[in-house]
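One chain of protein is taken out of this complex; the other chains stay put.
For reference, chains read A and B in written order, and residue numbers begin at 1 within each chain.
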Amino acid sequence: MGTVIVDGIEVTVGDNERLNGIQAAERAGIDVPHYCWHPGLSVVASCRMCLVEQGTKDPTTGKITMIPKVVPACQTPAKDGTVFVTNSDKVKQCRAQVEEALLIDHPIDCPICDKAGECRLQDYYFEHGQQERRADLKPFHSPKRDMGDTVTLFVDRCVMCTRCVRFTREITGTSELMVTHRGSHEEIDVFPGYPLANKMSGNVVDLCPVGALGDKDFMYSQRVWFMKSHPGVCTGCSTGCNIDVEENQDRVYRLTPRENMHVNQWWMCDEGRYGYHHVHAEDRVVGPRRFEGGKHVNVEWTTVTAELKQKLTAAGRLGAVLSPHLTVEEAYLLIKFIRGIDPAAVLALGPVPVVGTDERFPNGFTIHAEKAPNRRGIEILLAHFGGKILSFADFQKELDAKTIRAAWVSGGYKKSDWNDETTARKFAGLDLLVVQDMFASPLWNAATYQLPGGSFAERDGSYVNFQDRLQAVKSAVRPPVGAWVEGQLYWRLLERPGLFQSRKALVEAATEVPALHLAIEGIPATGLDLNVNKLAEAKTVAATV
Amino acid sequence: MKTDDPSVRWIDEPKLGLTGKMYLPAIIQGLAVTTKHLFGPKMTVSFPEQRPEIGNPLIYRGVHRLNKDEQGRVKCVACFLCATACPAHCIDIIAAPSPWPDRDKYCESFTIDELRCIFCGMCEEACPVDAVELTSMFDLTGRSREEMIFDKEKLLSVYDQTKDAEPMKSRVMGASP
Partner (left out) sequence: MLAISIEALIKIALLMGGLMTGAAYFVLLERWIAAWVQDRKGPNRVGVPLTKIKLFGLGQPLADGLKFIFKEEHTPRHVDKILFTLAPISILAAALAIYAVIPFGSVLPKDGIPGVSHQIELIVAPGIDVGMIYIFALSSIAVYGVILGGWASNSKYSLLGGLRSSAQLIAYELPMGLAIVGVVLMTGSLRLEDVIGMQAASGIWTAFSQPLGFVIFVVASFAEAARLPFDLPEAEQELVGGYHTEYAGMRLIVYLIAEFLHMITASFLIAILFLGGWHFWGITGSSTTEVTWFQAIARIVVLNIKIFGIIVFFMMIRWSWPRFRFDQLMSLAWKVMLPLGLVNLVAVACLVEYQPALESKLGAVGITASMWGIALVAWIAAGIFAPLHSDNTARKDSFVLEAESRNRGLRTTAPGQAT
């Protein structure tokens, strides 16, 4: 145990903790401005924005001796007896001068810079900068250069913090980015012929404290201050990276990683980052339809909810396919609904798309081959309700036996390629086939009832990722007119009052399913490890990340 | 607020003199004022025949226009600051990378809902490149709501119509172009 004093506030530092001045100050509730330091990257202390006064307290006499120079807080370890002063005139002057030096070289093109509004340079200028300018304005324009397919570099906006360079060297290990030239001619660049092309390249945009690196996908599409950010979980693969879904007026503009040290740290992969476009795809199906007289005709949702239960009851033996894109709550409600009609209904896991193999980066970040967020969650529920976990292939075998007369298939996949004509033919013999999905597929075309469903950005609930961590998501946007999110449909079919409440459904599920018991108390922001008890017994290492 | 709140200041009615209490003098006084105005000069401007005089077009807040630069391109850089400043949320911009080498960003579409607009002039204040300006054209009418949603072309045409009578304000006011 050690005690660090920051601006007169005493902060306790654990024996095994290795904190620097910025982190110690953060514990005291003091914000030390910084550009180049990032908790996930090595320390270079190049920006000099975090300069503080530092000293030592003599443990015996209690006398504090200060170093006459200012030191970068990011590079100064916080040991027992270390004293930091972050608010003296000297420190303030240093910050103002650093800020001035950075701004001399910086084009004042904030109006057209996508970073404006979340830019460190802007924030620190207002907080720590000096009001008068002693240099002329740079032109209202910054030359730009392609770094790769995803990122553009605005050369003049760069403050040379080298976060992006360190990211490619330390996190992805691909080392595409480098610093060229020397002194005031320094520029970030890539080697000729080797563009920034790793699978986590989008992170350099988030890392960039200024607007030098621009995301091509997001470029010029929206100003950041218009967007509302909603905590979510990436559904691109079974890693379950924590993300913020940023939207404005029911349109998602970008996904950014949210810090969660148990899952994704500060990062997310490009596949997840740019994998939201299907939410606003043109060909997304809207409006429920019913097959009658040889073609599908539009029906009202009220009609659908009114007659589905009756038709399913009349059909006989039921089967339900639970997509791994459903949340735990939705899957639970669907099971309740189907089992409420036919207690012996056959339940199966929907197809789990697997693409390639798991990709592991040097720092441990893994992109999983399993491209669905909630296989584990569905399996937990199936294990409880069905005993044995049937795969989609097993379910199709069951169909061959002709015992199942009606099936409910839930989709929610980002593409329509999760089934083909062969699959659709297997389902052809059924009396009643209900399919809820976002895009038309062969199975969708074969359905008696076509029910448009929700995308990941519209769902409320929780997913269980590959390491059995239960993570909650909140809906960020409303579904398009005519589509109902699965949870809302099941809620209505179960004749529950009002709108779908994921919290209520989760408590119900957690009460009933022993494996989910921990979730009764709610899910913390960083998720809930469902294996926590088992792990303690087995003493296995926690996450592979 | 309670009546005995110390911050409440009580003001007594002014005491009336005898003439005040007689009422008739006051009535005659009032009638004298109204009679004077009855025959006095009229302020009404008979609009279609007679155009109102706009004192200073620089501070008049009429229909918006989108200014063009020397090469006839729209000046707007699509920074959304006008849309941010707009209290009526009547400005809608779609930005895109500009097709010109010397500019990064421009507005692909720029629409102002003139029916929603309250003509406060905040967009003009906010614009960092003096692209949006309010002209002294005040008699805008339309036969449908759609017609009153001015798109980029229409706003640029307002500039063409008014540029001779009203040069760009930034230059008139002596600022650098």
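The criterion applied here is as follows: contacts are C-beta pairs under 8 Å (C-beta built on N, C-alpha and C of every residue); 3 or more make two chains touch, one makes a residue touch a chain.
Just so we're clear, the structure is a prediction, and the values are computed from it rather than from any experiment.
Although it is not drawn here, the omitted chain touches the following shown chains in the complete assembly: B. The missing chain, though absent from the display, is touched by one residue of B:31, B:118 or B:165; that residue is B:31.
Check B:16, B:58, B:115 or B:165 against the missing chain and you find that the one touching it is B:16. As for the chain not pictured, it touches chain B at residues 2-6, 8, 10, 12-13, 16, 18, 21-24, 27, 30-31, 33-35, 37-44, 46.
As a working rule, only the chains that are shown with their structure count from here on.
Centroids of chain A and chain B (each the mean of its C-alpha atoms) stand 45 Å apart.
Chain A makes touch with chain B in their complex at residues 109-112, 140-142, 144, 219-221, 223, 225-226. By the touch rule above, chain B contacts chain A in their complex via residues 77-81, 84, 95-97, 102-105, 128-129.
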